[in-house]
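Below is a structure I'd like to ask you about.
All protein chains of the complex are present and in place, except for one that has been dropped.
This part shows chain A:
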Amino acid sequence: MTYAIEISDLKKRYESGFEALKGVNLTVEKGDFFALLGPNGAGKSTTIGILCSLVNKSSGKVAIFGEDIDKNFAKAKQYLGVVPQEFNFNVFETVFNVVVTQAGFYGIDKETAAKRAEKYLKELDLWDKKDVQSRMLSGGMKRRLMIARALIHEPEVLILDEPTAGVDIELRRSMWEFIKGLNENGTTIILTTHYLEEAEQLCRNIAIINAGEIVENTSVKALLKTLNQETFILDLDQALPLDWSIEGFNVVLNNDGSSLEVEVVKGQSINRIFSALDQANVNVVSMRNKSNRLEELFVKLIKG
């Protein structure tokens, strides 16, 4: 089977001696929506950097759509579009020129490039800014410009490194809708993000990298199934005594007793909590997860 991305025993040691990758093995299937998660310094950016030729690997093999980057990097690069974390376009070029120039680097003729630039700039709501110098754009616009630029050669794989960092909620949602649309049309998406709820909602498969090693590589569903405990917060219409408890549950009340934090182990029914509160003549006015489920898992995996 040919994978979109196939990484085996990838190692990277920087000149300083720091070992950023200690033998990473990873596969991403064609058409996948894949999340690569990890804390700062875990090796995410190094892995992505090697994929797109910004970092030299020390050893190991990387293939993009079956093309070994050591043998045919030019062909492998044709499959990839990259949206980096930091703005990396010429800030003195106009929006249109940034996108069309990138097309030229892929050998795309001017006419085709202009048509595609119009298409993607319109889809990303940047067409009315096409003649504006890119340094004049807002942060969100700059990020959308980098997406348009990455798509100009219509790559099979789109890598997004923290694409929604610093982007407001409304814009973030519209960006995800756009990227979901790309994935539905067959583009393989690989993203790194600190917003774990995004990874949970959008991605089918996930890899968690820590200290240069993959500590988990599975489907999001399978990963969430391993979660055996969740913490809920219940807001109450009246305060409970601070020593209130319920057998079989670990319960914590806030200072005035109006909010209840309860840990629920997998398979345990939360009906008993409601019954106990009912007996105490207390109603639950709202209920939520204390933290994102994936976040809990992430923290657990990273802490080892």
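Keep this in mind: a contact is a pair of C-beta atoms (placed from the backbone, for glycine too) under 8 Å apart; a residue touches a chain by one contact, two chains touch by 3 or more; residues count from 1.
The criterion applied here is as follows: contacts and distances are computed from a predicted model.
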Q) Name the absent chain by its UniProt protein name; which of "Transport permease protein", "Choline dehydrogenase", "Amino acid ABC transporter" or "FtsW/RodA/SpoVE family cell cycle protein" is it? A) "Transport permease protein"
Q: For the chain that's not shown, point to the residue among A:L37, A:I108 or A:L202 touching it.
A: A:I108
Q) List the chain A residues touching the unshown chain? A) 14, 49, 52-56, 73-75, 77-78, 80, 82, 84, 86-93, 97, 101-102, 104-109, 149
